[in-house]
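Here you go, one structure.
Here the complex is missing a single protein chain, while all its other protein chains stay put.
This part shows chain A:
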């Protein structure tokens, strides 16, 4: 795998983590080769590029692999630094951006998973948790255009892929994101006006189909 020039992304269509990398690459106008992985039959390249976690996304730049979506996004931001800065230049603002992207990482995906995996009281508890998470993020967004302020930034990239899962969360757990976090919904629409986001995010109905497939596979209903 010595110095094969170019950029490749090992990914899976519905993965919000992979979508972060795709959006960042699109914002920067970077040309790359997209390789869809079959997660039930992982490629040699994936296993070789991410031997520790064996997970997507993996960005391979000139033959060198970078793993973990937020680390990939920072790498993209630092390497193609001539346009569309994703992280602010001020150290305090950068620390804030990292904190909130990390918050999204720690909270949203896992809680979202509980919404479609669990039933009854446990699901209710997860719903309460998700509403709290969304409201915390809503408070952080405030009246800003993006989490990054006027500039579409690191936290926006980190969180926006999960917006295509809102329909699934709402349908499985019976609540409305718009009711509990209207600013987040408006922000999501603004993000969708960006080509990078619009071209990357899947149709929420397709995501829901995928969730239903997972439920069947795991015997949940």
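Assume contacts are C-beta pairs under 8 Å (C-beta built on N, C-alpha and C of every residue); 3 or more make two chains touch, one makes a residue touch a chain; residues count from 1.
Definition applied: contacts and distances are computed from a predicted model.
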Protein name, per the UniProt record, of whichever chain is missing from view ("Histidine-containing phosphotransfer protein", "Mini-chromosome maintenance complex-binding protein", "glutathione transferase" or "UDP-arabinopyranose mutase 5")
"glutathione transferase"
One chain isn't shown here. Among A:9, A:25 or A:66, which residue touches it?
A:66
By the document's definition of touch, the residue of A:74, A:168 or A:200 touching the omitted chain is A:74
Mind listing the chain A residues that contact the chain we can't see here?
52, 61, 64, 66-68, 71-72, 74-75, 78-79, 91-92, 94-95, 98-99, 102-103, 136
